[in-house]
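This is the structure I have questions about; it appears just below.
Left out: one protein chain. Kept in place: all the others.
Residue numbering begins at 1 within each chain, and the chains themselves are lettered A, B, C, D and E in the order written.
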Amino acid sequence: MKKVLGMGEIMIQMNPTEKGSLVYQNLFERHVAGSEANTIIQMQKLDIDTNFITAVGSKEFGEVILSALRAEGVGVKDIKIDEEHPTGLYVVQRSYPFPEKTSVIYYRKGAAASFFSEDDLKEDSFKDIDMFLVSGITPALSDISRKAALKAIKIAKKNGVKVVFDTNIRINLLKTSEKAYDCLLPFIEEADILFTGKGDLNLLFGKSFEENFEEIKKIGKRKEMYILKLGGKGAMVIQDDRVYRSAPFKVPVIDELGAGDSFDGTFLAALLKGKSIEESLKYASAAGAITVSLKGDIEPLPHWKDLELFLELYESGEGKLLR
Amino acid sequence: MKKVLGMGEIMIQMNPTEKGSLVYQNLFERHVAGSEANTIIQMQKLDIDTNFITAVGSKEFGEVILSALRAEGVGVKDIKIDEEHPTGLYVVQRSYPFPEKTSVIYYRKGAAASFFSEDDLKEDSFKDIDMFLVSGITPALSDISRKAALKAIKIAKKNGVKVVFDTNIRINLLKTSEKAYDCLLPFIEEADILFTGKGDLNLLFGKSFEENFEEIKKIGKRKEMYILKLGGKGAMVIQDDRVYRSAPFKVPVIDELGAGDSFDGTFLAALLKGKSIEESLKYASAAGAITVSLKGDIEPLPHWKDLELFLELYESGEGKLLR
Amino acid sequence: MKKVLGMGEIMIQMNPTEKGSLVYQNLFERHVAGSEANTIIQMQKLDIDTNFITAVGSKEFGEVILSALRAEGVGVKDIKIDEEHPTGLYVVQRSYPFPEKTSVIYYRKGAAASFFSEDDLKEDSFKDIDMFLVSGITPALSDISRKAALKAIKIAKKNGVKVVFDTNIRINLLKTSEKAYDCLLPFIEEADILFTGKGDLNLLFGKSFEENFEEIKKIGKRKEMYILKLGGKGAMVIQDDRVYRSAPFKVPVIDELGAGDSFDGTFLAALLKGKSIEESLKYASAAGAITVSLKGDIEPLPHWKDLELFLELYESGEGKLLR
Amino acid sequence: MKKVLGMGEIMIQMNPTEKGSLVYQNLFERHVAGSEANTIIQMQKLDIDTNFITAVGSKEFGEVILSALRAEGVGVKDIKIDEEHPTGLYVVQRSYPFPEKTSVIYYRKGAAASFFSEDDLKEDSFKDIDMFLVSGITPALSDISRKAALKAIKIAKKNGVKVVFDTNIRINLLKTSEKAYDCLLPFIEEADILFTGKGDLNLLFGKSFEENFEEIKKIGKRKEMYILKLGGKGAMVIQDDRVYRSAPFKVPVIDELGAGDSFDGTFLAALLKGKSIEESLKYASAAGAITVSLKGDIEPLPHWKDLELFLELYESGEGKLLR
Amino acid sequence: MKKVLGMGEIMIQMNPTEKGSLVYQNLFERHVAGSEANTIIQMQKLDIDTNFITAVGSKEFGEVILSALRAEGVGVKDIKIDEEHPTGLYVVQRSYPFPEKTSVIYYRKGAAASFFSEDDLKEDSFKDIDMFLVSGITPALSDISRKAALKAIKIAKKNGVKVVFDTNIRINLLKTSEKAYDCLLPFIEEADILFTGKGDLNLLFGKSFEENFEEIKKIGKRKEMYILKLGGKGAMVIQDDRVYRSAPFKVPVIDELGAGDSFDGTFLAALLKGKSIEESLKYASAAGAITVSLKGDIEPLPHWKDLELFLELYESGEGKLLR
Partner (left out) sequence: MKKVLGMGEIMIQMNPTEKGSLVYQNLFERHVAGSEANTIIQMQKLDIDTNFITAVGSKEFGEVILSALRAEGVGVKDIKIDEEHPTGLYVVQRSYPFPEKTSVIYYRKGAAASFFSEDDLKEDSFKDIDMFLVSGITPALSDISRKAALKAIKIAKKNGVKVVFDTNIRINLLKTSEKAYDCLLPFIEEADILFTGKGDLNLLFGKSFEENFEEIKKIGKRKEMYILKLGGKGAMVIQDDRVYRSAPFKVPVIDELGAGDSFDGTFLAALLKGKSIEESLKYASAAGAITVSLKGDIEPLPHWKDLELFLELYESGEGKLLR
């Protein structure tokens, strides 16, 4: 069975029960989220065997994160429990001042995951692993994190593990184009499979879409595949010189958070399960659509049967009540 | 004053406060629902005098159901309290994995209503009654229920009570077309007023819509009227050789559960109040529209003044704030 | 710094957590609202210095209202605490029986604000004030209120304070066109800036829109500016013989309550901050759009930065997630 | 079967979900309560056939009250729907500033029940009735209410219906001892069964407990029985010259509201069911104890089986978990 | 590392957010619970390696149970997913009609766990296992369950696994003393470690406490240890002829459910970790006290650090706030 290892920060998410300015929010739901972890959980839900490496605080919120991963079946044996630093936390504001706008207040600076260092990596974590996944958030967290992510990729390569990287730029962490470029370059170079998006490319290279894409292709070596996420315009995959496109599924957007992660995880899981690129794109788009139609990052992530049912109902044009 | 008697199972409904997969739902609202009871409550809200027969458990959930019926003004004097079997219960999953999709987990097997037998029927319940209503769910519950429903129809006929039947097929209870046909045939034969829908006809006869309708007409005897519910395409009534049609009112769909029952109850109540078939269809469509625009089965059921206001606002094109 | 004084009733609002008929609502959120107060709070949020005059009950609900105003930075030093009469309260029903319909049950009769009389007015409250604002609700509350509002305008004029009046007719309080006309006439006469709407004009004069507008212009003297709110069709300002128009911003409507107040407050604040009429109209329309897109009267009222962000996102056509 | 008729105001109760000052309460549960109605519902729960007369508003809150009574099985056929006046409402503050202290803000002035007049009484309501019940709240509501209550007693007497009166003084409505005395005197004179308490007696006569009791005995004529509620000290019944006492059951006090009503209703129901005075007192005390141990007025009211179980568990000294 | 295997039904628990009669409960929290699973989770929390065998339904509620076990770290690889039968569910009523009384409505008849049969057992599940645990609930579920439990014990013995049995009688499932005796006898005979309580012994043998204990000792063979739980009076352990006693820790009782399971799991885990019987009893009593002081079955189960802190604070007599 295929096995995937992910790396990244997982945080406590405080999400108000109501939409609107945080100034007036009195009640919050506690969720768990983290871009790479969302992707890994999506893969686990699609029957891929997964493990995760990160650091969490030793107080109850660290346990919350371990429980959430274990509940989904993700392996946690190599996660570091940090006695000194807290588990990262962020607070979400939804639909203010614009209906579809989400913004966040972060309490991630100085959190445990930023102190997960090269020395915390164990070569054993990479044994019998087929794929290693990390995103542009991790190197942006701290210098320690960046070095750890670089070393992780080195170990992966050494052990013959395929490297997946999603540029996933957080402007909040990487203030300028220059910093983003410098920080992410080595990862873009090394990735075997690279996910990125129009906005990220623009931030990195600042040219036209086509030129940006030429730029990134120049950087990468031994790149197996590029996946470009185009938001409301679907997605495209470039492999060698073939281009595959998919249109998005149209559903009412409730909460965009996590949709890209769900897309990534489903695309990779489908590939690992032997689906074609076309099929994988279709499943990935369906997963993204399901995820935007509901609140939460992890909660909407679909199983295979959910993906099949979504496609069937979408195509039949009926949200038929089955009783 | 016109008086109507209904028969069928009423269940405790556990409805999560949030949309999405039941795997992640922590909080549930308790409601009460049952197809025939919804219809009867709709009629009571429209000033028809009603009674209901069924069985409920003797523990608190039985009392919940009696209270709910009494609160609406429905007579409960002939409802059996079963010391041995629990009150049926079901759990709803909303909007997963598709925005408009609702699915349910039933705990109705072995429940009190399935043990309401021929012997529990009292001839007195049918005295001074103008109309008796039952649907295809009741005979599908258990063999005991089926026999009880058949006998109820016999008593009704004997007492000159008009019989209304809605095919209302639950594939969950009647696994195949054959079973559905065998189970429902005698009810279709005996009904004076028959409600059915495109999907039910297709399941029963498996031919084109027109042919299906010819089939069902062959079966029925002394049929006063057929009402065909066509979902998003409105409804039609066939009486003798006249056909009446109504287009649906367009409102955002929040929860489809109970809309058909509300349609049935309003149509029948309007007829009993002396409205024409055209008017009755219009009111029934309005009631269905109101019901789909809100959560819950019983809670959205409108009074006459609500129906009038809905029609007025719908026609004026304004949801005017009146203060 | 410009300073504005408002006057009017502020009430406790009980708003059910769920949509639908009040008959089935079990849980209510407590909010605070009042048309003139909403407008004043909107202005305070846009960095105008404000004060408010009214009366509230001496029990906890009076304190709730004082706290809400103070929280927003509105001056409360001249608000009367009434030991005898309670604080007004109202209960909202949302989306029943029509999706966009809101209705209310009032407990405002005999409330403290209706007993705020001429004698409760202090000339000092009008010192160093640039603008005084009241709406058609206040004179409609009670004879005492009407006299108090008239005297307030007199004091304002005497002190060189500009008078703003919004006709804001509540048919619930002013049962007929005649009563409305008689009650509001002196206010329309005296206002320097007059806000009104198509519906109010129609109620007052009952002619065509153009004729109605001619009628109101005849009444007013020394009128600086008319602002006509046209609901889904935007708004227009008439100054001298120039006409300025703005189209509405299109957002999903969640709760219309408070949108007109937000519009008024933003328009006035923008003017006071030296913006042109065109700009002021644009900001006012944006504020109204933000307000209808969320529940609550006060909670959605935007700051300048929120207005700017709304306009930017609206124009870019993207509810971009910024992280 | 014995039949009882009750009369009094029933109100919408808004009860915050949290304890503490109302200034900080954001969320309220909607309940229904009214002293006489609580008593009548308690009797209905104990299998006495009951009816109620009052007036409610014609908007949704009136329907809420009718539904609540019907749900419990209380007859509502003679309740007046008042198009002009709203349904009374009150808001509760719990445990502030003292752990066991409850206080209320009333919106009952000008409510429908205060306008239920002599002319609204129907002689038919008193046919086939064994007992008529009203309390000191009703005559204190308004002059109209007082006259209606007096006439109700007259009709009751004329029809051979036994009259029950609970002095139930609300100092909020009857500001002084003198007013209370004048208002309640004719009711104390006419009652066949009189409930009162130490505090009420003290307010009425202002002497020692024994002297107060002598005073009240002088007033009453044809008095069948006096029941004195002594709060934490239990209760006593005086019939002719016999005195019966009961000690209270000790349970943690959660919410005192409604405990006296539950006591009254259980005592009367037990008597009507043929229990002895001693037994009736014991059941009544148990009902009071159950009621104080839970929130709400109506919700804790016990059935016979609940009373039996309470007594069994109280005596066994074990809150045994039965599974 | 020591490894323990548990077997038994795990159910969905619907627990109302408020105390009081279920008739008035509108909102329910969803939990997961099952006596043997509680015990196993308690052991896993105390760093014992655990696995569990049972059957769950294939719909979302089955996944809820798997997630809950995985979240706690319990191995689920041998749990059967049953396509035909639903996952058991029960509804709790708290504090009615007596403050400490809990009662339940079960929907467990015909549930998946009752159909987990001998044939579903895999010998592999018992490899490398030190201890096998089952309680008197499992054989009482159905004849199929009883046979499966017997066979499980046989396999355990054959593989040299120590057998732990808690009599845990549910009178709801085993209606009479005779049935309980017949059903549980073979388990009492075979258990190496036997947990039981005063009530269970009384039900089984109906004599004095001492005589009952003599009876049970006669039955058992090769019994390593008896643990008697005495409710409010603590617990005692009898090993060979030595008797160990522990007094209970006194804390306010919020919810008794799960306290016995927590006691069992902690006692066993402490023993397996090499603690003395005296120490194990003390930790077990502390775990029981923590569990009764909070709602929920699984949520209060303590880790070692929680047990240590509880003991420290209990002994210091101060619930000191540490900040």
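The rule we apply is simple: contacts are C-beta pairs under 8 Å (C-beta built on N, C-alpha and C of every residue); 3 or more make two chains touch, one makes a residue touch a chain.
Predicted model, so just to flag it, every value in this text is computed and none were measured.
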Displayed partners of the chain not shown (whole complex): A, C, D, E
Selected from D:Asp47, D:Glu189 or D:Glu256 as touching the chain missing from the view: D:Glu256
Residue of A:Ser35, A:Thr50 or A:Ser67 touching the missing chain in the full complex: A:Ser67
Missing-chain contacts mapped onto chain D: 18-21, 23-24, 95-104, 170-172, 256-257
Those residues of chain A which, in the complete complex, touch the missing chain: 14, 17, 21-23, 25-30, 57, 59-61, 63-64, 67, 86, 89, 91, 93, 105-107, 109-110
Residues in chain E touching the chain absent from view: 251-252, 290, 293-296, 298-300, 302, 306-307, 309-310, 313-314, 319-323
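The rule is short, and it goes like this: only the chains that are shown with their structure count from here on.
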Between chain E and chain C, distance of the C-alpha-averaged centres to the nearest whole Å: 62
Separation of chain B from chain C, taking each centre as the mean of its C-alpha atoms, in whole Å: 46
Distance from the mean Cα position of chain D to that of chain C, given in whole angstrom: 44
Residue numbers of chain E (touch at least two other chains): 21, 23, 26, 67
